[in-house]
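Reading through the structure tokens given below for one structure.
With one protein chain withheld, the remaining protein chains of the complex are depicted in position.
Then we have chain A:
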Amino acid sequence: MAENWYGRMRRFSGGPTRFLSETNVEVFLTELLRELRDDRATFNLKVLLLSPLCEYPDLLCSSDSVGQETALDLMSVFAQCPRKSTQFRSHLLVALTCVLICTSCVRSRSHVALDFLDLLFQVAQDVSDVHNDDTSRSLRATACDCLQEMETCCPGLLSQRLELLSGLRQQETSRLHQVYAGLQTVVLKNAVYQLTQEPGAGAEHLKCLLGGNTSFAWEVDQDAFQTDSKDSAMLSSLIQGSMGMMPTLHTGPDCKELRSVLSSLLEESYLFTPLCQAALLHRLTEVVAMVPGIPPTIFRAQLLRLLGTSEVCLFHATLLMKCAFTDSLFSAEDETFLLKRLLVLSQHPLLSIPEKLFYMDCILHFPENRPISCSDSDEALPVLLTPQLASTLLPTVFNDSATMLARLHLQSLVYLEEGVEESRGLVYLYDHLTSMLNIVESGGSREIVVTFFRAAFLFLLYFSQVHSYCLDLSEQLCRLYLRHTRLAPHLINLANQTQERLPECTWAIGLLRGLQKGITKALLGQLSLQDLSWHLKVLTRVAEEREICQHCSLGFLSSVITTSPLGVGGDWRLGNSFLAVCRRVLLHPTLDSLLIPLADILQHLACYYGDADIQDHARLYYTLLTTVSQEKLAMMLAQEAADNGPQVKKRTLSSLMAENEGLTGALTVHQTETAVLCLTLVSSEGPGESGQLHEKETEDVTDVLEAYRSQFGEPGFMPDVTLKYQLVHKQDQDPRFEQLFNIRLHFVLTDDHYEQLQDINVPCVFKGRPPPVVQLRLKPRQPYPTTLRVSAIFTTQDGFSWHTPLPDVHVAFQQSFLPVPTPPSWSGEARLQLFERLWEEISSETGDCAVSLFCCQLQEAELNVLVGKHFCPFLVSHPANEDEFRVLFFLPPQSHLLLKVRSEVDAVHFSIASDSWQLLPLINSYLLTVTSSQEDTTS
């Protein structure tokens, strides 16, 4: 069993949704909780079993009620668990916290959540084992962590316990005082924030809050729970740069109590781990920022220690402090010092690369005392950062890629501000770029190549106006390309991106012109097939530019196909590359002057190229070129043609022309952005034929059970579940989807409880006409509820094919119920007999069988309505017999659910028998649904 669990847990963590779709979530959860209670399972296994609850509580507990039940179960496991298994108990507390928070039980303050809070406080205060070894303390620590998380997720939850927490922290001398302090700080911050939101709250309220006189605080607390928006505001950090609006609490200078709490926390902060210290400082910064009565200088005593720290989180907390308090805590000297520190830290040889990059980011968002720009997200250099200071962060070829690019970015900003004229810095940056280019040229790795092109792009982005450098870069790139033609995609990408980002700049055209020149002057004899195909890619891109003359491109093409052995070889791909250039030239505005050379090339390809397909295409292009006017040609080839309504013919023609563009448009199946269609259930019109009770003569059946069971062996006897749906349009659709043809519905199972479904064809769906009805025939393997993924492929009037997802179809448990499939000749009596025999058998066997009892409060009349509404087709007892109803559900493929429903004095009893115990939770929730809906309708 344990082995089995290890495997299941592995599969679960590999893909939780997939795993859960293949099983029944409720059953899985039940089994999990049962195993947790099993004394035979080891604690190692139990810790593993808790991981789904610790990591995916919302997948396992789909509703608040499931969450509450699960939490109750876990708490009973906790109560029964021996004290010495601290690890497991700690994990249990974590799991409980996750379940309760994620199912909103804490927010809604359900009883379970409040009980759990009490439990946590009990554990957190349990100092009885203070002299035990270190491990038992971790349970107390975990309890505090859980309390802190509950307070963080539901701000204000513990406001009224501030004094208690403060006392616990002060008494504690072991390492645990840190977790108490962390908890106290979070609660304090949230409580102060709540007070700031209270009109008229002041020093008195604050004093009461800290002094444990919680009547004020409690009222505030209750209110705060009513609104969601406040809640989410309290979740976020209050230190948000110059634009953040800080809520304030006006107390006047008299807040001794708060001041003394803050001082004592700060004094002890040295004893905390750096991570906890940073969090504490950050929260206290928020508190002091909210209470103007406390001067920020309260932090002064800690500052020197923090400014010299090697810990990234402590230095960061200090920067955030500066962001909040600016010159009320940090002098101009401090500011200069901090900036220099950041520069030092950004390139310190002992720090890790991610840390250095983070510090560099901090320079770009330096919290200045008097910021000039007000934007809170744009990168702007601090005024204090002179080029001389910044020179410590010059990029070098020895940097890793990320550092190099980040430095180049920063330097570009520096020199851009300085003014680029005669800038020594710019000379350096360009030299650096050249150094990188040389490394690429001598065979740098892929990473270096990519980094170089990014660096080149950055340089162009900032310095495209400095023509001398850009011109030189362009020349160098052309030279580089001719040595390494495989860089073609990088160069094309660079040209595209600079054109997009710098629409005014003509640099890309210059580059492409240079490439064209380089390619067309190359010696054909030395050309390899590889080189040639890259050249053709570049020339295709060059031909897109209206301003570049295409004569030499065509000259090159012509000489390749006429003189080079590569030109007529018959390689289909290469042939296509030739055609791609020609196709682009066909669209070029100067086509008139290119007519003769282009025609020559096409004719040559059509006659001599060694691939029939290429020949055909070349012939077509030739025909078009020589017979159609340029305007018409342009219209045919224009890609936009297809977008203006149903112009099927035009598109088809241009598809023939340009197989890469138009044709793919017509041949590919397009994806709709949203669902176009959906399936809605047709409410069934009462029971099927077989549900009627036939008062026929009973055949001579000696053993009903045997006779009934023998049917299952007969070929072709397998009742399936047929569900009817209407295929309808979803609301607010694009008008082109109003008439759909040839719809093919495809179903994908999300689990393996059912056999694979066949596709269904529907000829057409028109908006405004009665929707077609489709029948889904489900063949269950297990009678569980399921969800079907549905998609459809259809054709629209303009000839396009589309693929669209449909909303999932959910098959409920009760949809798989069928009346028991007895032979048609059987009378009601025989069915009743069958019921009794099945009941006996289930009651006597153990195995998979199970009996159970479900009770609920229903009036007799209500019960009759319920039976008539939900059970009628499945009733085997005589309807007139109202003392006890017997209901027999058949759940294909071979499960049964038997009910004896009887009104007792206090309640209605549903005795349940089933030959599959796994169904019990489903049966239970089904009965809950039908009975509660009954209560609702009658009350």
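For the reader, a short list of remarks on this structure follows.
We take it that a contact is a pair of C-beta atoms (placed from the backbone, for glycine too) under 8 Å apart; a residue touches a chain by one contact, two chains touch by 3 or more; residues count from 1.
The rule is short, and it goes like this: contacts and distances are computed from a predicted model.
The protein name that UniProt records for the chain not on display, among "AP-5 complex subunit mu-1", "65-kDa microtubule-associated protein 3-like", "Ribosomal protein bL31m N-terminal domain-containing protein" or "Cell cycle control protein", is "AP-5 complex subunit mu-1". Of the listed positions A:Leu36, A:Leu188, A:Leu329 or A:Ala456, the one in contact with the omitted chain in the full complex is A:Ala456. Interface note: of A:Val94, A:Leu524, A:Cys552 or A:Leu620, the residue touching the hidden chain in the full complex is A:Val94.
Across A:Thr30, A:Ser138 or A:Gln476, the single residue that touches the chain missing here is A:Ser138. Only one residue in the set A:Ile353, A:Ala907 or A:Leu928 touches the chain that does not appear here, and it is A:Ile353. For the options A:Asp58, A:Glu163 or A:Glu475, the residue in contact with the chain missing from this view is A:Asp58.
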